[in-house]
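Pasting in a structure now, in structure tokens, and then I'll have a few things to ask.
Only one protein chain is missing from this complex, and each of the others stays in its spot.
Let's look at chain A:
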Amino acid sequence: MTRGQLIRNILRVAFLCMVASFVLAPMLATVLGGFKSNAEIRTSALSLPESWNLEFYGSIISDPAFWRYLGNSLLISSAAVVLTLIVGSAAAYVFAQIRFFGSRMLFSYLLLGLMFPFATAILPLFIKVRDIGLLDTWWAVILPQTAFSLSLAILLFRTFFEQLPKELFEAAYIDGCGYVRFFWRFTLPLSAPILATVGVFVFVQSWNNFLLPLVVLNSREAFTWPLGMMQFRGEYVTQWNRTLAFVTLTIVPAIVFFLAAQKYIVAGLTGGAVKG
């Protein structure tokens, strides 16, 4: 390595470290803040705590409300994923496998959801959910969320299904396997990668969603974790350490999940974006 290259490389790494500290400092302060007294946070937000006080983390972990928020979110997100995968892949299968009059039109219709943000129809959605009598139930979050995920899911599924070898279907067809059975027996099992990608995408969207639960859930029993977190923040306005501990405990699972499913997350979040 020449001297010029060496200097360039040092500058490069220095710049990268600078950006990395801009990214990490707030998160680090959050994690550490959960161990500190408020007086200590006040004087040194970024340093290591003088003593690692476990009280604040402990009180949240032993609070049943915290686990209920997470449980509600997990239930809602899982249901949205399962519903989106089943309903979306079934529709996409029809578009990929069966040509019929109007199929292109119906396909374009289902893709309209990609064109506009969720928030545009939030008020009528609130009225509708209320009139059906779903207000303050999990279904009020699950069903609209699934409906809004369908567009992207159907687009990605159809593209994938069309790339599956046609000979497979022809062979099964001659052996007397019908369309519905082929879907369950062959298409779905062969589509694990795209199911995982879409599944992860829908899960993350649902898990992090704030606006919809905020509008349709009222009682704390039904709250998802973002609502619970805002509620908690409201209750302990002056006690940052408790809020920071709460935030940390909710972002840790997200980070662990991300590290575990990194491949699908990057594919689902950016790959889906590029294709869309």
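Note that in this section contacts are C-beta pairs under 8 Å (C-beta built on N, C-alpha and C of every residue); 3 or more make two chains touch, one makes a residue touch a chain; residues count from 1.
The definition used in the following text is that contacts and distances are computed from a predicted model.
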item: Identity of the absent chain, which is to be given by its UniProt protein name, from "Sugar ABC transporter permease", "Formate dehydrogenase subunit beta", "Metal-dependent hydrolase" or "Cytochrome bc1 complex Rieske iron-sulfur subunit"; value: "Sugar ABC transporter permease"
item: From A:60, A:79, A:204 or A:222, residue that would touch the chain that is not displayed; value: A:204
item: Where the unshown chain meets chain A, residue by residue; value: 12-13, 15-16, 19-20, 22-27, 29-30, 33, 38, 41-46, 86-88, 90-91, 93-94, 97-98, 100, 106, 109-110, 112-128, 143-144, 146-148, 150-151, 154, 170, 173, 178-181, 183, 204, 207-208, 210-211, 215, 226, 229-230, 233, 240, 243-244, 247, 250-251, 254-255, 258-259, 262, 265-266, 269-271, 273-274
